[in-house]
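For reference, the structure is listed below as structure tokens.
Just one protein chain is left out here, and the rest sit where they should.
Letters A, B and C mark the chains in the order given here, with residues in each chain numbered from 1 onward.
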Amino acid sequence: MNTYGQNIKITLFGESHGEYLGITIDGLGSGIQINHQIIKDALTKRRPKSIYSTSRSEADEYNIISGVYEGKTTGAPLTFLISNQNTISSDYSTLKNTPRPSHADYPAHIRYDGFNDPRGGGIFSGRITALIVIIGALAKQILNEKGIYIGSHIKSLHNIEDESFDSIDINKSLIQNLEKEDFPLINKQVEISMKEEILKAKETENSVGGIVESAIINLPAGVGDPLFLSIESQLSSLLFSIPSIKGVEFGDGFKISSLTGSEANDSYYYVNNKIQTRTNHNGGILGGLSTGMPIIIRAAVKPTPSIGIRQSTVDLSLKQDTFLEIKGRHDPAIVNRVVHVINSALYFGVLDILSSPILKGKE
Amino acid sequence: MNTYGQNIKITLFGESHGEYLGITIDGLGSGIQINHQIIKDALTKRRPKSIYSTSRSEADEYNIISGVYEGKTTGAPLTFLISNQNTISSDYSTLKNTPRPSHADYPAHIRYDGFNDPRGGGIFSGRITALIVIIGALAKQILNEKGIYIGSHIKSLHNIEDESFDSIDINKSLIQNLEKEDFPLINKQVEISMKEEILKAKETENSVGGIVESAIINLPAGVGDPLFLSIESQLSSLLFSIPSIKGVEFGDGFKISSLTGSEANDSYYYVNNKIQTRTNHNGGILGGLSTGMPIIIRAAVKPTPSIGIRQSTVDLSLKQDTFLEIKGRHDPAIVNRVVHVINSALYFGVLDILSSPILKGKE
Amino acid sequence: MNTYGQNIKITLFGESHGEYLGITIDGLGSGIQINHQIIKDALTKRRPKSIYSTSRSEADEYNIISGVYEGKTTGAPLTFLISNQNTISSDYSTLKNTPRPSHADYPAHIRYDGFNDPRGGGIFSGRITALIVIIGALAKQILNEKGIYIGSHIKSLHNIEDESFDSIDINKSLIQNLEKEDFPLINKQVEISMKEEILKAKETENSVGGIVESAIINLPAGVGDPLFLSIESQLSSLLFSIPSIKGVEFGDGFKISSLTGSEANDSYYYVNNKIQTRTNHNGGILGGLSTGMPIIIRAAVKPTPSIGIRQSTVDLSLKQDTFLEIKGRHDPAIVNRVVHVINSALYFGVLDILSSPILKGKE
Partner (left out) sequence: MNTYGQNIKITLFGESHGEYLGITIDGLGSGIQINHQIIKDALTKRRPKSIYSTSRSEADEYNIISGVYEGKTTGAPLTFLISNQNTISSDYSTLKNTPRPSHADYPAHIRYDGFNDPRGGGIFSGRITALIVIIGALAKQILNEKGIYIGSHIKSLHNIEDESFDSIDINKSLIQNLEKEDFPLINKQVEISMKEEILKAKETENSVGGIVESAIINLPAGVGDPLFLSIESQLSSLLFSIPSIKGVEFGDGFKISSLTGSEANDSYYYVNNKIQTRTNHNGGILGGLSTGMPIIIRAAVKPTPSIGIRQSTVDLSLKQDTFLEIKGRHDPAIVNRVVHVINSALYFGVLDILSSPILKGKE
């Protein structure tokens, strides 16, 4: 349901236009001095704050209402509340009857027998991802201390391509630089073209999608589990919880299907007494376990479904076809915001995997 | 761990060369007359049985050792055992020290401190998927009675492409026909080329991968949950539990990232007083919930990592580089077997999703 | 951890002296018009409000911050916040080093490496039971509509005994009357003596314990599960989550151990075509399942550990023996407050059990 995690449990609540969004975290342990700067930086990166995003901008100010005493975690459930401030009241009764194409409106109407909160998509809103950013920032603080880093970049936006992790050496400074950027790219030269695409979409009241590519580095070999708790199962499950993600792949992903075994197999060798693979077609995961190589993940982000262009839809109350024009504030692209949410989700996912009793027992 | 399911719990156990593999199922309910023909047919389809697969062929004979009385489920945990018969004893101590590239051998060695069962890959073996086929067959029996059908085909094998579900009308007879086939294809004309690819791989002691495309039809709208129990989260998590899957996408998947919102949005309209979408770029899922349209899924299957060609690897005991030639029986392609496992996994996944208390309360 | 429930998940957070306590509830379903009067009545009964309880009295005012739209549940996670207002700031550093006997202070200090919130016991405070009262009130609203009622009384307080459910006919009006009372008793004549015991304890800066007896009526036969989800397992697990409970028994409980089979067996017979048992030594539960007879539960509540009398303890920082006198506000007895918490916990427990997919499918 709204609680997730094998070892560290996160519970989410709140809706786009409710008073508060919140996340309760259990299992982090006691005595952690919370680094608010990391949280604020992460929230800032996710926040729409330029002409490239929606004009609804929330300060994302949060309070910790449980689980901290004198600045450190107590070991009791840790709860963050974020208040929603920049909500615009309007008549949602129309919206309730005319579901927006490619939004959750229609299936949610059926699922909840019409009682779902229609304002801003309710719990289906991307706004809830601000909570993922909070747990991701906490996980980042813990994992960075262990030398584990995660970085993501906008691999493609509409038809503009950034370089790929395949083609370059993935090192700590690259990853740390990607993490610092608002609009993270390997090849910064494509930034202008991508932003032009976004503005073009904005001007035409349309939207564009993209692909996010992520790398997890310095995760030791032998982490994860076979079967239902494979690293792929856990991370994909988490990524598909983020609104708008329609595909997830690891290593070469779909492209590996066209290779032969001799092309796709990653052969081992010793480098300074450490085992590595010469290639990384499997993206650092075999049998659901980490190999010690960088974990490579790509996620497909669909174009924002909210567009100003007139669309056909149905009127649920009159039971007839109708049209809809979505006025109001929305993002011409969300891939540049989702990239930060994915990074956060991966930090949490990795921390959760590393917190299994067996692995903790080996520490 | 080895137990999975929100509402119907399956627990798997067994290894490639152990005496038995088994699955325990809880939550199916009482009074179900088990249809053994469906189970046997499903096991037969997964079984290697031709020149296109490994020569290790197991009869997959199973016993039910709990949960059935007078042919019907009692409501108590239902356990199936499959015996392993066609195992060849050999010296695995060499194998234990020279991990096969792109198999789980090396990370498993680290994860289990060298105590993992090396014979045939132990729990990491594809053999365990025979258990998924059993629960899939039980789920199929239940879901077909509700009119829900799932069919999968080999969308591509190495560089040979079948047609896609996009391009055709997905109806019940198409899906049922795909389910009957050993080597399911929409366009049967590509069968010969695909099989030639497999034979070519076999002759060169190499292997090939492929893509499986699946459709779930007649799932009503409003099924699923937001956040961590989105249909995508649940099904991807299950698919990534199957060895060799490296990518999962829904609807247009990765391709949706290059569309604009106006191209990607699926507009609603009434057809005979029923709401449908004109297109299905979102693959029947919005906000993690079903829309009532066919659910479309593609999964990337990597080429079998076991190849006869000499490969570089390391010697874990001597701590030096070495070579490995995998002799013995293996599949030149597994996509033609995994296609049936994916179908089974999806049947189980859908049954589990449909068995949530809220949905059962609405029945 | 802090999330509980098989079918309806509750997540608790907050501490005695934090800004807020909260509960998030998932799985109740959509369209429920929340009856605030039931919640307020239940919170009022738990609240200390007389000379028989502590002088710290909280208004227990709550806000719903997610999951409700236009007064009805949306189906999304439902979150209640209760603010803590009547907290007295004082120097807790002394307290941190001198654990109060029979409180959680010392083991919590070890468990959390000294980082636990010492103010008012932190998460170990009985204050958190206000959250159980909220979910209990919601469950009561739903279950009363199905004809299921739960009532509890103070079976004993120190050495004063009320009558027992054994000796009387348990009917709906009895149960409903017990629910209305602040100080629920079957035989109201013992109220004066019990209250005198409490005042005597208060005057001597001591405290007293007691036993709560509860009955669940009109639960149909065949509810529950064998093994780990037996009704006894589920309800005992929940009751032992309430601070100060040290024993839980069903039916004749410990007394059944001194009976013979012929004395203890509850024989069946038909009454108006309905199967009943002549006696109810098993308290309405056999094999973990309900029999249709009233479910009878008793829980032992220890005397409040906070007493004004000087006690020996240790100084954790000086590592030597010392003494402690607990000044401040505390309850001379809590059984008269816990009785309401137990009622609430049982309402939630029964609703959760009844919300299993199999039972919902039979509705």
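The criterion applied here is as follows: a contact is a pair of C-beta atoms (placed from the backbone, for glycine too) under 8 Å apart; a residue touches a chain by one contact, two chains touch by 3 or more.
This is a predicted model, so every value here is computed, not measured.
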Key: Option touching the unshown chain, where C:Leu81, C:Val190 or C:Val208 are the choices   = C:Val208
Note = Full-complex touch with the removed chain, picking from C:Ser57, C:Thr87 or C:Ser237, is C:Ser237
Inquiry  = List every residue of subunit B that touches the chain not included in the displayed model.
reply    = 1-3, 9, 11-15, 18-22, 24, 26-27, 30-31, 63, 65-67, 69, 72-79, 81, 111-119, 122-123
Remark   = subunit A positions in touch with the non-displayed chain are 7, 27, 29, 75-76, 226, 355-358, 360-361, 363
Ask   = If the missing chain were put back, which residues of subunit C would it touch?
value = 1-4, 12, 99, 101-104, 106-111, 121, 123-124, 128, 156, 158-159, 201, 206-211, 220-230, 232-234, 236-238, 240-241, 243, 245-270, 273, 275, 277-278, 281-283, 286-292, 298, 300-307, 309, 311-314, 319-321, 335
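In this section, only the chains that are shown with their structure count from here on.
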Task = For subunit A and subunit B, let me know how many angstrom lie between their CA-based centres, rounded off.
result = 26
Key: Euclidean distance of C-alpha centroids - subunit A vs subunit C, Å   = 40
Ask   = On subunit A, where are the residues touching two or more other chains?
value = 1-3, 12, 111, 123
